[in-house]
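Omission of a single protein chain aside, the complex is shown with its protein chains in their original locations.
Presenting chain A:
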Amino acid sequence: MATNFKSPALAGTVAAVLSASPLAAEEGRSPIMCEPGDTYIMNVMVSAHPYWVPVYEAFQQAAAAFGCETVFSGTPDYDISKQIASFEQDVVRQPAGVLLHPMQSDPFIEPINQAIDQGIDVVTFAADSPLSKRTAYITSDNHAEAKFAAEEIVKQRGETGEYAVLENPGQSNHDLRVTSLVSYMEANYPGWELVGRQATNQDSTAAYRAMSSIVQANPELDAVWIPEAGSAEGAVAAIQEAGADVLVMHADITPTMLEHIRAGNVHMALNPNQGIQGFMGFVALHLAAHPDIFEPFNDYKTSGYNPFQIPFMDNGFAVITQENADSFDLNAYMKDR
């Protein structure tokens, strides 16, 4: 079976498993490698969002290293029923596993549990469904991102000021980024006042309207924190039109926001390491689908659970500024791929 080791680290991991596995010695093939046709699916909502591109690229790279196939799936809409329908349709195909970005946590509990019960492993990434039986969750540390953003705002604008947040209620990672920053500011910098908080749900038009109103109502506004890049696009446009001196910080990155960073319209973006997320997301999923290759020191297997479970894996985050913006150019990254 042809194997393309694009990652030296992963090649080492696979080599270690190969040498450690008695089965590998007997058959000349590692049990960790995919059988022909073994397919892993990555399922998302708002599938045209550029965030998924490097995640899926790394997901594919990891799959290639194990000789597996991949499919990109989901819904182009921000619609929970459509994403669940697409996920259930994915499960019908009996894939080896699904790397899932659940739009909301609770509605996915039953669909994930049904997939697990059918022997299809599910790993969540970037957003979670913690009450489900998903085998692993990989994301950046949203508390750490929020703390970093808060400290940066204070570093740039001093110990007192006014700030606003836009939010996307219901999506766990976005909620954490906002609530953690607000809590951190309250606890550590009481001189900072939260003067605006609007739900814009990743909609740049809604963010434009909300930010316009916030800036008009609060002419002394010093900073804004936005948990995702879609809303940031609209918010920056509103701030520029108003001519306001507002420090803009947001999470994630899109090509549009990268241009704003290059132009100095946005101070910085905190971007989860998408490549690590996709690559390690696949590895977590693949190991969950092959739990027999090792014997962890736990009771999960005898208790009827998949022994390979990771409650939380941190893929880290990068800080994007004017200085390093070129390293986050998605078009350059995807050229010739």
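Convention: a contact is a pair of C-beta atoms (placed from the backbone, for glycine too) under 8 Å apart; a residue touches a chain by one contact, two chains touch by 3 or more; residues count from 1.
Heads up, the rule we're going with is that contacts and distances are computed from a predicted model.
UniProt protein name for the omitted subunit, picking from "Drug:proton antiporter", "Cell division protein FtsI", "ABC transporter permease" or "Cytochrome c domain-containing protein"?
In UniProt, the chain excluded from the picture bears the name "ABC transporter permease".
Determine which one of A:Thr75, A:Thr139 or A:Gln309 touches the chain that has been left out.
The single option touching the absent chain is A:Thr75.
Which of these touches the unseen chain: A:Ser30, A:Asn201, A:Thr254 or A:Asn273?
Once the missing chain is taken into account, the touching residue is A:Asn201.
Considering the entire assembly, which residues of chain A contact the chain that has been omitted?
47-48, 71, 73-81, 84-86, 88-94, 104, 106-107, 109-110, 131, 167, 169-170, 199, 201
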